[in-house]
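Here the complex is missing one protein chain, while the rest keep their positions.
Showing chain A:
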Amino acid sequence: MIADYTHHYSLRVLSAEEAARGICEWEWLTDDVLRLDVAEHCANDVSYFPFDELVEALVLALSRDCEVGQLCESGLPQVPLVADAAGALAVQTSELREVRAGGQAMPPSGVVPFKGFSNYACPFAFLADRLETAYPIFRSFYCRHLCRLHTISDHPETLLSLCALFEQLVVSTAPRAAQHLQFVLDSSPLRYAFHWIVTGFVGSLPAEEVLQLWDRVLGFDSVALVPILAAAIVALRSKLILAARRPEEVQLVFSDISCVKAIPLLQSFLFAHELGADANWRTEHGSVLSAALAAKKAALVAPILEAKASIGEHDVGALSRLFRGEGPASTDTVEILLQPQGDCNA
């Protein structure tokens, strides 16, 4: 697995190689948890099963990577598990770097795996067939975007604010469906879409759709596209939701989205009024999305999109390539777009 690896990366990637090597040398408590997770999800998935060994290597390497905790822009996803000098496990509320002095985080990355965690690595197995190529991409994308999908904090664009964005969008574009779920079925749209948001649609959408979606996340530099797509799907199926009388029927509406085309749906959901008469986004009222409604939706989404106004020259070229739909981003594009902007949280 550790083949000759000549690299021109900066020092930060050195730990990637060490992390990969570390798989063979040390066993961590969380290793078995991750292996089980891979066996339950990736190895059973009709699209990802050939890659189970690579996915396992990716998540194990990530868990041994000490720098992940610092690289995560929104902070650690959860309170880290720490073993003190005597080896006993203790939970501390301090930041990871303070912990270092006294004890060892478990696992070294500070990210405690949860059920379905290995899903994050699955789509990357399509992009490269070797650990050395796939791991840097996976690590960078995880630290910049994916970690937010399961981070519970008050940082912007972490899970809580993403869910809030989802709910607001559903209420404004499919209010009757939302009400129907709330009052008639004693449920909420979030209950069904939560899984999509946390996994970034891995396992729900086909691999190619996930990669296209994550491309746009890369291009917009915002993981908010995930709840936005989730809201778009709810709005798309609002009629079916309204027709559902029992929880099982609602479950059916949400259970199979394998035929959804993520990008056309996103584009028409976000830009319908700009695309003009040809791209009518019909709300459940059957009328064309009114300018007012569009403005309301734009107001929700705009702060996120506008914050990324400062994009460099590289990014423009890469963005336009992405939006012309030229397949998943190549490794080069990904490297360029993932250069850290400014200092890491160090």
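Before moving on, here are some points about what is shown:
Operating definition for what follows: a contact is a pair of C-beta atoms (placed from the backbone, for glycine too) under 8 Å apart; a residue touches a chain by one contact, two chains touch by 3 or more; residues count from 1.
Convention: contacts and distances are computed from a predicted model.
A chain of the complex is left out here; the name its UniProt entry carries, from "Globin domain-containing protein", "ATP-grasp domain-containing protein", "C2H2-type domain-containing protein" or "Dihydropyrimidinase like 3", is "ATP-grasp domain-containing protein". In the complete assembly, the contact with the undisplayed chain comes from A:D45, out of A:D31, A:D45, A:D65 or A:E157.
Between the chain not shown and the residues A:A207, A:A224, A:A244 or A:I257, the one that touches is A:A207.
The chain not shown here touches chain A at positions 43-47, 49-54, 125-129, 207-208, 211, 327-328.
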